[in-house]
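All protein chains but one are shown at their positions in the complex.
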Amino acid sequence: MVKHHDHNHPTEPDADNFIPTDGEIWEATLRDLLITKGVITPSMMRQQMDQTASQSASVGAEIIARAWTTPLFKDALLKNPKEALSESGYDLSGVPDLCIVENQSDIHNVVVCTLCSCYPRFMLGPPPEWYKSAAFRSRIVDEPKDVLLEFGLDLNETTKIRVYDSTADIRYMVMPMRPVGTAHMSVDELKPLITRDTMIGVAQPELPVNGS
Amino acid sequence: MTSQHVFSVADYVQVANYQIQKHHRVPGYLKGKTGQITAILGSYPNPEELSFFDAKGDDIPVYRVCFSYSRLWGGKGVNEVFADLMETWIEPIQER
Partner (left out) sequence: MSKSKDITPQNVDADGNLAHDLGGFSSRLSLFGIDRSIKLEDPPKKPYEERADAIMMLLSNPKLGIMNIHAMRRASEQFAHKEYFDLTYYDRWLKGMASLCIEKEIFSQKEWDARIETLQIEAKKMRARVLEISVDKDE
């Protein structure tokens, strides 16, 4: 389709030399043609980019913190996440079906999409590079303990690791365990402990170092 | 619209081993492997059909299936892999 020039075309965008990469040319061409043909508009592009830029793991952190502090909400959330979220006022139109898997003292969950990069974007924002990488996608299913160790998570041999491969239309996220010593904390104090990585399953929430 | 589903939670199933080259959502590492159904997830339009623009995509029941590490990779270990599979890709099997 596109002739691949091996010389003079950098693979990294080269702001100083002003030579676009093939990918930059493809993107510009695709966008130009889609706009020319009236399929998308520049305004749609801007809106979409703004929406993505505003997405983060804060929705996920909020609902996990609420689940930790409100047992009834936790039960409802685990049983039927979209229903619980809807009743809490979230607009879930267009959001795929969701399943939240709960970590326990002897069970640790982690999420992957080995076939592409399916990810609960509504809850966690866009996925990190490593989640989409060949290394993570290939190794998390057969070497989960080793992979988690590379993230600094050292689970003992008796912990059962459950890897959820998002092969169909359901998106998965992890409900991490509430750390010991947080019983006094409010939802707002708990949220910063619940990072994106704890909700994919490559980290566990930790108490802040300064104990605040 | 939910179709009738054939399998129940706790059933043991074997993943079909079709080596097809059109778009399908069954990873190679699961093909031919035995697992246990842990949830019935509802029915979803068939992505194999929907991936072609002129096809409608029949609703197919989807199941969450649990595969033990030892069944997938051999050896001992407590770990598990869960995947969501269409009814068209799993067959009944007696637990050995």
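Letters A and B mark the chains in the order given here, with residues in each chain numbered from 1 onward.
Keep in mind that, in the parts below, a residue touches a chain if its C-beta (ideal position, glycine included) is under 8 Å from a C-beta of that chain, and two chains touch if they have at least 3 such contacts.
Everything numeric in this text was worked out from a predicted model, so none of it was measured.
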Interface with the undisplayed chain - residues on chain B: 19, 21-23, 27-30, 47-48, 50-55, 57, 72-73
Residues belonging to chain A that touch the chain removed from view: 1-2, 8, 11, 13, 17-34, 36-37, 39-40, 44-45, 48-49, 52, 93-94, 112, 114-117, 126, 128-130, 132-139, 141-143, 147, 150-151, 165
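Definition applied: only the chains that are shown with their structure count from here on.
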Chain centre separation in whole Å, for chain B relative to chain A (CA means): 24
Chain A residues within the chain B interface of the complex: 97, 114-115, 141-142, 144-145, 158-170
Complex interface listing, chain B residues touching chain A: 25-27, 29, 41-42, 44, 47, 62, 72-73, 78-86
